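To start, the structure itself, in structure tokens.
Note that this complex is displayed minus one protein chain, with the remaining chains in position.
== chain A ==
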Amino acid sequence: MDKLPKWADVALIPLINLILALIVSGLVVALIGQDPFEALAIMVNGAVGSTYGWGYTLFYATNFIFTGLAVAIAFHARLFNIGGEGQAQLGSLGVALVCLMVPWPHWLIALPVAILGGGLFGAAWAAIPAYLQATRGSHIVITTIMFNFIASALLVYLLVSALKAPGMAPESARFVEGSHLPTAREVLGAIGIDFARTPMNVSFIVALLACWGLWLLLWRTRLGYEIRAFGHSDKAAVYAGINPVRITMITMLISGALAGLMAINAVMGEQERLLQDNVLGAGFVGIAVALMGRSHPVGVFIAAVLFGALYQGGAELEFETSIPREMIVVIQALVILFTGALDGMVRSPLEKAFLRFRRQPDKPGVPAE
């Protein structure tokens, strides 16, 4: 018997975690002499109170969906890929090369190639740690995080040398006109809906497709079956004739590719040039998103939207109050801490509560088997 009903596992626990995080955040805000309820109102209103808010929220969410899915698929194979940050940076390099090299006539042609470029570069960056893990046993947590630094340094190097545009800033030239992805304002404007000017763009649809695709992969294909089996027990996988090296490699390649896809939203969709730091911690937020979303694509989507709202609301809070930027980072960190890392704190008391609730004193017990 599972200890918790499914709805409690997927909905109640994250909700309690979120509320706890908000309470602690409220205390922190109160401690620095601000009104926590007002702060909350500003955040909620800023995130979802207007099309402007929604646009930014979903723009951030798109980033988090890609990095969240990247962590989620690795989790299914019991691999902890915390290199989403570096893989996304390499992805941005791939996307930028695609968008700089060819004079694209139309975004519909540029986008698939950019997806390929971002995915390939991200996957390649994950391939080395994956290979070391699968054949040499070098722990993937260590190697992927070290690769984040290498990726960052590599990007800086390229932006001050080969890819540098004329001028002072370490950034690439602007992408060609034909690689411009339609924004939500442009798309919705075409059908007569007024939407504020935000960086939200068609990459959001790609992210939704990625969620659906990952769900299909994990629960409807042989590869997904093997990934999940390997993640549950590697001994059993060997018994079933599943090659652990192959599964580790493939899973990490997909994971890296998903992280790399983030660049089509952030780099191709918004910045339209390659900047030095274009990931801005989204790789790490992906870990929290995957944890909160229980590594399920639907959960990842919901968690990503929540974190997107948190980012956008936090930015509004900084803009409208005297709450310093650092405090907003603290609030975001608290949410990550409670929803991601402190899951067990809520889980075990809740399980006990459910056990007590279920035990009907006069109901005859099911015999122990």
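Here, contacts are C-beta pairs under 8 Å (C-beta built on N, C-alpha and C of every residue); 3 or more make two chains touch, one makes a residue touch a chain; residues count from 1.
Heads up, the rule we're going with is that contacts and distances are computed from a predicted model.
Asker: Considering the UniProt annotation of the chain absent from this complex, which name among "TatD-related deoxyribonuclease", "Nucleoside ABC transporter ATP-binding protein", "Na(+)/H(+) antiporter subunit C" or "Cytochrome c oxidase assembly protein CtaG" applies?
Answerer: Result for the unshown chain: "Nucleoside ABC transporter ATP-binding protein".
Asker: Specify the residue from the set A:M43, A:A229 or A:I331 that touches the hidden chain.
Answerer: That would be A:A229, which touches the missing chain.
Asker: Hey, which chain A residues sit against the chain that's not shown?
Answerer: Interface with the chain not displayed, on the chain A side: 1-3, 216, 220-222, 225-226, 228-229, 232-233, 235-236, 238-243, 355, 358-359, 365-369.
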